[in-house]
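Every protein chain but one is kept in place in this view of the complex.
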Amino acid sequence: TSRESPQTAASGGPAASAAQQQSAGPGCTRSRTGYPQVDVKGATVGFSQSEKEANPFRTAETQSIRDEAAKKGVNLLVTNAQSDLNKQISDIKSLLDRGAKLLIVAPLNSDGLQPAFDAAKAKQVPVITIDRKVTSQPCTDYLTFIGSDFVEQGKRAAQQMIKATGGSGKVAILLGSSGNNVTVDRTKGFKDGIANSGLQVVAEQTAEFDRSKGQAVMEQLIQSNPGITAVYAENDEMGLGAVTALKAAGKTPGKDVKIVSVDGTRSAVQLVADGSYTAVIESNPRFGPLAFETLEKFARGDEIPQSIVISDDEYDTSNAAQKLGNAY
Amino acid sequence: MTTLTAATRTKVLQRQGAAVALTVMVVVSWLTFPRFGSLDNLRDLALQGSFLAVIALGMTFVIITGGIDLSVGSLYALGGVLAAWGSQHGFLTALLLPLVVCGGIGLINGLLIARTNMAPFIVTLASLLFARGLLLAITDEGANTYQVAPDSAFVELGRGTVAGFGYPIFIAAALCVLGGAILNRTGFGQNVFATGGAEQSAILMGVPVARTKVLVYTMSGTLAGLAGALTAAYLQSGVTVIGVGTELDAIAVVVIGGTLLTGGMGTVLGTVIGVGLIKVIQNVINQIGTLDSNYQSVVSGVFLLIVVVLQRILRR
Amino acid sequence: MPTDPVIEVAGVTKTFAGVRALDDVDLTLHRGEIHALVGENGAGKSTLIKVLTGIHTPDGGRIRRNGRISTIYQEVNLVPLMSVAANLFLGREPRNRIGLIDRARRDAEAAELLKSYGITADVSSPLGTLAVGEQQMVALARAVEADADVVIMDEPTSSLEPREVETLLEVVHKLHEAGIAIIYVSHRMDELYRICDTVTVLRDGKNVHSGPLRELPRIELVSLMLGRSVNEIQKHGTTAFGEDHHADTRPVLEARNLTSRPRINGVDVTIRPGEVVGLAGLLGSGRTETAKAIIGALPLDDGTVLVAGTPVPRNVKAATRAGISMLAEDRKTEGIIPNLSVRENIVLAALPRLSRFGVTSRKKQDRIVDTFVKRLRIKVSSPEQKVAELSGGNQQKVLLARWLCTEPRILLLDEPTRGIDVGAKAEVQALIDELAREGLAVMLISSELDELLDGADRLVVLRDGAVAGELEGAQLTREHVLAAIAAEVMDDADSR
Partner (left out) sequence: MTLTAARRRWLQDNGVYVAVGALLLFNALFTANFMTLGNFTTQLVQAAPVLIVALGMALVIGTEGVDLSVGAVMALAAAIIPLYLGAGPVPAILMALVAGLAAGAFNGFLVARVGIQPIVATLALLVGGRGLALVIANGQLVPLHDPAFLALGTDDVLGIPISVLIAGLLALTIAGLTSRTTFGRQLVAVGGNRRAATLAGLPVNRVLVGVYAICGVLAAVAGVLATSRLAASDPADMGLLMELSAITAVVVGGTPLTGGKVRVLGTVMGVVLMQLVRATLIKHNLPDSIAQMIQAAIIVAAVYVARERR
């Protein structure tokens, strides 16, 4: 063929599964909310995606919701906010308007969706937020949150880093987009995680979750800090960019310079398996089964915890080859 | 001057070009999508349009003077953050702080453009960066999102409704009426047209061109800040990630509304119609529902193209 | 003679990037005085005016103003996209009770006002739709109605027809009677002697003479302006045109049935090699449109243009290639490329011929530019000077040079001497003569009747976009032409 193969399709791999069901307060039940019972099967469900499906995480996330919806015989309506917060509010309102009785929302941002939640509340439609936690009230504004703990991801990345470096050396952090709370949490977790080790952060610069920016920033940092021995990238894409930069600078990523990142995309895990990447902390995007299961439970009247933190896997040199199939 | 005459003859037609497109869009959508005409949907359309309309109003003035303001997207976001922060100190702080700061940055834009002969494009591009940087600086690199207390009077500004229609709609409408009157019925408005129509001539005719420019950029900054404040009240928080690319939306809306990018000609009504068009298209894309997210921008681009080409053809 | 000075200028100096535009200039203007300001192109007249009105700050010297100044600048300075009424009243619009502009009243007053200047245009249409001359009258009305103590007019008649010139001179007269002082810049001697009391002559930025005008013989005035002796000048008449030309019999240009509604309607023009054909007609009679139609710059409803019997496609490029060149009337918007140098402006149209495989030859350019700068006596500090820095007249010469170096067969000249000083005018006229002798076919549009009568071998009179008559040989007299035009005016009056 005359076509280079794109990365393998996003489906497959393990669905997200609940790791812990944190419950600071009491859980949420249908009776507490007073919402009507809606059978998932045959129901109209709205899914509001936040960004274009132009990166593996989003692609896998949407696909997982679609697949599960088809399996459950759900009439699924999908919108995409194209990274515009006001549009996401509009999207959610229009989903409600078009008859969605249950909502799954991948929030663009932790703050600012209150008007959309209020609209859902007014129509007694339960909302499950996935992948990103919002600052509104669980059970009243939205039903529950299903997703990873980004701070925890940062901490686990720190543990991997300490393991790989023996707890000493100079680290550069490739930050995600400024103003994004995923960036904030993954940074906090990582810094807390290395606080008591000998690792020292010598540079932290944003590369906007983008591979080519990761490459460009890394190139600059290698020049000015030749002593860098470790790189923590807040997503795989930036990490992959860093690998290219390091190779071009004559370093051996994974050996001279350890690289740990968060996501679990196939390209990154493959590199771990090949030995030129240190470790990848997974951020599982396959929320479909868990989300619909939670909606079913809610319909049955079961108690739903305030947030459902999923168990994320991690890939390091010891397991990446076997687990490659789980990557997305 | 030959083209000008043609322009006059069809001036009305031209202005109606966008209006005709909007009417057609609305009627077709109404017939095709049963949910399009629902009161809820229309309320949301109007509300979403109102924030953009406030920004685009300022942009209309700027563009009529022959300038452009790229900083409005950042100022919009900055205004929201300042308002949310200010809401801790009461209603007035929440409302005035963004107006003053964003208006101040607009004023600096205006001074640089009017007094130093620097291109508006580049000055406001720098402000776009500056305002975004300032926003990050006051939010601890975006880590802090200030919340507006849900029971404060300021929230009411963004979330209060009359017959289900949100306050921002009325605020935007009032501002547009006022803006239209200023543009067409005051000396300042005439100066705006003269500045954009033929700057050198305007100077020779005694028009205070520099002052006019300073004023329009100040106005544009202030309105962007106000839109940000309204949005913060509506969202109940000073969201840091909004406003990216909003300047392009505002410019597109103004141009679709028939305002000449080269200056000297334009209407507020046209801008309002332009806002309507953009929001209706977005809404219709949602109503279709099955469009792949990547196709959505293709459709938006094609639509933008169709509108401007149509308008150009009508103008002939 | 009133003696109360309203403007006093002493020792004013102004330098632009090395060019000394004003050099120690003195000028005193008294209340009720009409003061002529004359000088060659680039002598500094417009600069002095801009210094007086505060557009330019002088580098040295004193200026005392004793009253409000209102100015009509050399190039029409109004806003083309705004309505005629808005232009007229910009800055002093009539207001309603709550202080908003009263548009109905503004339009009514504007229409009224313009009627008194002989203009009946739709005041709510954009100013840009008016002909240049009409715009000039709007500018005049605007300046006069501004309640000023001093009215400055920089070449106000350069794009006016005899009829409008009369209106303008009447206005000047009224102002004079109202005690308003006037500075009047013009290259037309007749006008100056008819209305002006005093004169200041500028040469190379210096004041070379100030005094009463009527006592100064015309020939001496010209001699002061040019800095040449009276004898030298006496050799020339009022215009520099020579004898009639011997034209071929086969026309090189045939324009048939040119129609672009509503502006021109079935115009036929033919020109033979070596012939100068004048286009006469009132302001707005469609002369510019005819020229534009021939060069292919005007979309036509009908009509063909043939060069040496071959039809020319209707676009400027094709027309240029067929050998037609047009000197546009409005040099600011249709002529010069302001950022480019004099050299680049001159060679612009001829560039493809001065290049090989699209690569330009600087040597060839320099040679041509040098020739024309000398031949047309273009006043530049260097060919690399920006054309925008030149005085109006010199810009006009640059444009003429641009066309001449394309070696055209047919030259359409729309107001070629507009805004050009006496000396240069004679040069241009002599040049037109010479070109015709060399076998060029020339079409000459001019609002100066003398220029048309002396210069043209044949006159085509246009009325309302159609040919109203042709005059040739013995018919080429002032009376005949005026009669033709007058008849038309009466026709017009009848039909209304």
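Labels for the chains are A, B and C, by order of writing; each one numbers its residues from 1.
The definition used in the following text is that a residue touches a chain if its C-beta (ideal position, glycine included) is under 8 Å from a C-beta of that chain, and two chains touch if they have at least 3 such contacts.
Quick caveat, the model's predicted, so the values are computed rather than measured.
Asks: In the intact complex, which of the depicted chains does the undisplayed chain touch?
Replies: Visible chains that the missing one touches: A, B, C.
Asks: Which residue among B:Leu125, B:Ala153 or B:Ala173 touches the omitted chain?
Replies: B:Leu125
Asks: So which of C:Ala146, C:Met189, C:Ala297 or C:Ala430 would be touching the chain we can't see?
Replies: With C:Ala146, C:Met189, C:Ala297 or C:Ala430 as choices, the missing chain is touched by C:Ala297.
Asks: Check the options C:Asn77, C:Thr167, C:Ser260 or C:Thr320 and report the residue that touches the missing chain.
Replies: C:Thr320
Asks: Write down which of C:Leu127, C:Val305, C:Ala349 or C:Val428 is the residue touching the left-out chain.
Replies: C:Ala349
Asks: Which chain A residues would touch the chain omitted from the figure, given the whole complex?
Replies: That gives, for chain A, the contact residues 1-7, 52-56, 59, 175, 178, 202-206, 210-213, 215-217, 219-221, 223-226, 237, 240-241, 244, 248-249, 267.
Asks: Across the whole complex, list the residues on chain B that are touched by the chain not included here.
Replies: These residues of chain B touch the chain that is not shown: 68, 112, 116-119, 121-123, 125-130, 132-137, 141, 248, 251-252, 255, 260-262, 292-302, 304-305, 308-309, 312-313.
Asks: In the complete complex, the non-displayed chain touches which residues of chain C?
Replies: Listed in rising order, the touching residues are 295, 297, 316-317, 319-321, 326, 328, 333-340, 344, 348-349, 351-352, 355, 358-360, 402.
Rule of thumb we're sticking to: only the chains that are shown with their structure count from here on.
Asks: Which groups of chains are still linked by touch once chain B is set aside?
Replies: A | C
Asks: Please list the single chain whose C-alpha centre lies closest to the global protein C-alpha centre.
Replies: Smallest offset from the overall C-alpha mean is found for B.
Asks: Compute the distance, rounded to whole Å, between the mean C-alpha positions of chain B and chain C.
Replies: 44
Asks: Roughly how many whole angstrom separate the Cα centroids of chain A and chain B?
Replies: 34
Asks: Just give me the whole-number Å value for how far the CA centre of chain A lies from that of chain C.
Replies: 72
Asks: Over in the complex, which chain C residues touch chain B? Could you list them?
Replies: Residues of chain C touching chain B: 55, 71, 73, 76-82, 86, 90-91, 93, 99-101, 103, 125-126, 128-129, 142, 292, 298.
Asks: Give every residue of chain B touching chain A within the complex, in rising order.
Replies: Touch list, chain B to chain A: 35, 38, 40-41, 44, 48, 51, 135-136, 139, 141-143, 145, 147, 150, 159, 231, 234-242, 244, 282-283, 286-287, 289-290, 292-294, 296-297.
Asks: So in the complex, which bits of chain B are touching chain C?
Replies: 1-2, 4-5, 7-8, 181, 184-187, 189-190, 193-194, 196-198, 200-207, 260, 264-265
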